[in-house]
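One chain of protein is taken out of this complex; the other chains stay put.
Per-chain numbering from 1; labels A, B and C assigned in written order.
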């Protein structure tokens, strides 16, 4: 059972300091199952230059379903947040989700910098493009 | 009779201030005969973007002979200096003439700035190329 | 209507160079403007607190540098009222921006026989890139002539437009004689033949409020150094759909998605057009300049500059040994002069001796000078920090100089 938004919000907000938050992300990464190698294909890869990230989306009963993975544990921890924000959402809700705002609230805005360095901005963009 | 180097040096050195020097150049310009329109041709024109300058060189009895003109009187005054420095010089002497040094001594270095704006640097270059 | 008069004298205090040289009368603003302290501070602050390479590293400084750089892009977008900051490509200046359009859009879109219309008002930067392209691709460059007062000949323009016209390259404000073409009319007419329009806003940017969405052009370029910003930075604005269709121009870091010897794929705009480390500190300085400009009462600024020009031109019109070159209605704040008995260069020398900086020459607009049958003019170009005593001192110095050279 993946942690929900509220739990994640509580945990991350109560952790101060960049090191602490990164530690928590690494721990959270353990919750996310590894994507089988067969699904880690080029077409599921999202462009980012520091780590590899894979994203698979599909619609099930009108709800968005995500599978996500990364070779970096910190990024994988962030993907847990992506999952909590978007997985299981109806199409109409996706555009309204302020993921960037949530990250900022959690003190993690730095990951969402305009930088293309990590693939996170691209992930969120791809998800929004799906809806 | 054109003024010689020593006379020019004396006059310019005893004149202080940018306005005074420019006034003197304008006066000196009167000494330089106007080039007939038939000689003010494109091939005698030296490139400079603020005023037009014409230069004709030839060798007479192994000595360099210059005809010079400009539509600007200040530049024409400077051409009097060029004439005093180079006209009548033997080929072997031309390369050794430190015209820039002389201008600096006269407080006129600004005209010889690396700038291509006035054609003076180009004139001196062309004369040196002749020899 | 501005609610209170524009206080240029107070503004001067923002400019360290002007404050340090109270006797300098700087009237060469169309060549480059002086820089307010806010711009110098912004650049320095960036270097002293943030400096790192952008987009590439994940450490704290690199993050802050990227945010500052992309924030600068947003400021430019806001300043131009662009639909998105993705429509802003940073360049070294106007010249590079026009070359980018010529070499990326032009090379990919234009074919032999196609026509590019340029006006006779244009700066070399908006002529030579098209000539180079025309020479390479067999295009035709067609020049719109001027009326005697320096206005664009709109009838001739209408007649030149045709189904081979692919681009109209036009200045928003002539750097040599101040004419502001009727851009709305130029753009509307171009639209009737499906031609694209590139607006050279190099001069307009410091004086006019620019709204690219309202304007309806396709490309617009400007240089930071002419709008109170640093050297080494400028921008191209282009509509998203045009940028998306444009191939890369320069290759290198930033503009790629994936590089291999087998094949390389490219990043999306605007990054596709920003190969290599960008001028980061300069983009931040430019944003500070635009913020400084945005904070002014722009209508009052324009009225102030126009009043100075009229004060100058009214006085000069009374002289019969001075000729105003370019007398179009709605001119920008610059005045170009020819003299009946004196060479502009000589006049400028004597003005310079009194600390008055003006420019003499063809102003990188030789075809325009040719049209007026002049080889050079003396140009007085105004800016926010000029004051009416600058004009009066200039006029007095002109009196003396023209007498001396009579």
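One rule holds in what follows: contacts are C-beta pairs under 8 Å (C-beta built on N, C-alpha and C of every residue); 3 or more make two chains touch, one makes a residue touch a chain.
Worth saying up front: this structure is predicted, and the values here are computed from it rather than measured.
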Using the whole complex, pick out the displayed chains that touch the missing one. A, B, C
Checked against the full complex, the residue among C:11, C:172 or C:275 that touches the missing chain is C:275
Given that one chain is not shown, which residue among C:74, C:109, C:149 or C:250 touches it? C:250
From the list C:35, C:180, C:207 or C:304, which touches the chain that is not on show? C:35
Touching the absent chain: which residues on subunit A qualify? 17-19, 22-23, 26, 49-52, 71-75, 117-118
Since one chain isn't shown, list which residues of subunit C touch it in the complete complex. 16-17, 20, 24, 26, 28, 31-32, 34-35, 40, 43-44, 47-53, 56-62, 92-96, 98-99, 102, 123-125, 127-132, 141, 143, 223, 225, 230-233, 248-253, 255-256, 258-261, 264, 275-282, 345, 348-349, 351-352, 355-361, 364, 366-367, 370
Logged for subunit B, residues touching the omitted partner chain are 47, 49-50, 110, 113-118
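The criterion applied here is as follows: only the chains that are shown with their structure count from here on.
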Between subunit A and subunit C, the Cα-mean centres are separated in Å by 44
Just how far, in Å, is the C-alpha centre of subunit C from the one of subunit B? 36
Which residues belonging to subunit A are in contact with no fewer than two other chains? none
